[in-house]
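Take a look at the following structure, please.
A single protein chain has been removed from this complex, and every other one stays in its place.
Order of writing sets the labels: A and B. Residues in every chain begin at 1.
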Amino acid sequence: MKLTALRNMAFGLSAALTLGTAGAASAEKLRVGMECTYAPFNYKTADGELAGYDVDVANGVAGIIGAELEFVCQEWDGMIPALLANKFDLIIASMSITEKRMEKIDFSGPYRFSTGQMLGPKSKEMELFDATGNPISNNFKGLRVGLERATTYSNWFEEILPDADVVLYDGSEPLYLDLQNGRVDLIMTNPMKAHLKFLSKEDGAGFEFKGPVIDEEKYFGIGVGIGLRQGQDELKGRLNGALKELINSGELEEYALKIFPFKLHMDEWGQ
Amino acid sequence: MDALTGWWDDYLWGAVVVGQVFVCSLILMIVFGLLGAMAKISNSRTAQKIASAYTVIFRGTPEILVILLLYFGSAITLTAIAQIFNPEIRFVDVPPFWAGTIAISLIVGSYATETFRGAFLGVSPGSIEAARALGMSNLQTFIYVRIPEMWRLALPPFGNHMLSLIKDTALISIIGLNETMFVAKQAITVTGKPFTMYIVVGAIYLGFSTVVTLAVMGLEKFGERTTAGAK
Partner (left out) sequence: MTFDIDLIVESLPLMLMGIGITLKLLIVSGLLGLMLAVCLLLMRISGKWYLSFPAQVYIYIFRGTPILVQIFIIYYGLPQFEAVRDSILWPILREPMGCAIVALTLNTAAYVSEILRGGVLGVSKGVLEAGSALGMSARQKFIYLTAPIATRLALPAYSNDVISLLKSTALASTITIADMTGIARTIVADTYAPYEIFISLAIVYIIFTFGIQKLFGAIERYLGRYTEREG
């Protein structure tokens, strides 16, 4: 091992232990945590570029508040612990604003709807919901349900159908894969993503939604927002200002139209 | 197979990261292993106890846990320590590369401690006496007699430690390090072909293992060039 290489690595080590002092004068540096494997909201393309609705929102907000962004990839179930452990400053990863999460972290205003819907194979008859849209817990017996850990969906199941046979996954991709190969009979996921990435493709041909769209505020919150540590009201204010600008200028709608034929937010969030 | 087009360069970068982790963790592993071994052989009871605790903790804890602990815990502890010196500091963070590298170095280092300790004890007393007779100081004995002989004894198990380092790198993907496993996960999101993507990862790691194994075999031959055919 040459000494110069050794020395360079020693420098690299000390440089890697980044020190941040409060209130940098020039472009503010913000680290953004996201899953990087949640198409079409945040994922990596074959060119190694991060893309998706969340990425666009992040860049849009950064442009308005004049910050430089560094993206950090993080597994979903460690997202909030990582934020609290200071691994990054913002979570822009399609994270729903729920009461439970607000106990530990703060959120900006919403920038996307948050809803859930169940997905299952066409070949299996399932009557899971009654006429008023309430789940019939008996009809879930014998069905294996796949859910992503620490999501609004797993939370909803925990509270509403605690006796269901639930299998917890680390990410969303494995969830869809296992639905396809029959390891789970039912999953609950984001209906927009399901429609775009799955049902409209040949892999998803034999599957369909098994129930209505669920958007109970208690579990899904008012929508998806930017997560940040508590006690940063100044930053929160600037983020909210930026989001309102994106909504009112129509830019947020543009991001949505890149992927879906409809916008993903409510206009009144811009007030 | 065309699922892979466009991803080859990402895999290449992932492989480069594996190489980087290997080099850095190799150095650290040797450092931790030597320190541990010397502590265990030393006459200081405290040093022996600390080294014992080190080996028990890191040989008994699953690698994935050590990595997760270092990743989440490092920022909090380091920031707390740094804030003692300079309250202005907002955060001191250890990126996944170093959290993971240090984690696997500590783990394999605890095994290396035992390997080096056994090897040090295996240095023939005759050679040490000869060195003393020649008037060599402790330091000179250490550098010119102990280390070379110890090294030859340690080489075969050491080769296994190097292989462990390479394979443990795959676990660092869990904390977001952009090596080959993580590339595979991202590729699967876009292509939906898990078998293809993970097989490539396997092949890349197999390649690395082969190179290391060949290198160790070469080093063994090199080390044996002056020993009378004891085989």
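General remarks:
As a convention for this text, contacts are C-beta pairs under 8 Å (C-beta built on N, C-alpha and C of every residue); 3 or more make two chains touch, one makes a residue touch a chain.
Fair warning: this is a prediction, and the values are worked out from it, not measured in the lab.
In the entire assembly, the chain absent from the figure touches the shown chains A, B. Residue-wise, the contact with the chain that is not shown comes from B:V56, picked out of B:V56, B:A130, B:I143 or B:M217. From the options A:A85, A:L128 or A:V224, the residue with contact to the chain not on display is A:A85. Only one of B:Y54, B:F97 or B:Y205 touches the absent chain when the whole complex is considered: B:Y205. Looking at chain B, the residues touching the absent chain are 56-57, 59-66, 68-69, 72-73, 76-77, 80, 163, 166-171, 173-174, 181, 184, 188, 193-196, 198-199, 201-202, 205-206, 209-210, 213. Interface with the hidden chain, as seen from chain A, comprises residues 77-78, 80-81, 84-85, 104, 146, 149-150, 167-170, 174, 177-178, 180-183.
Assume only the chains that are shown with their structure count from here on.
Per the touch definition, chain A reaches chain B in the complex via residues 1, 6, 9, 13, 16-22, 36-39, 43-48, 72-75, 78, 81-82, 85-87, 171, 173, 177, 203.
Contacts from chain B toward chain A in the complex involve residues 5-7, 9-10, 13, 23-24, 27, 68, 71-73, 75-76, 78-79, 82, 88-95, 97-98, 174-176, 178, 182, 185-190, 192, 194.
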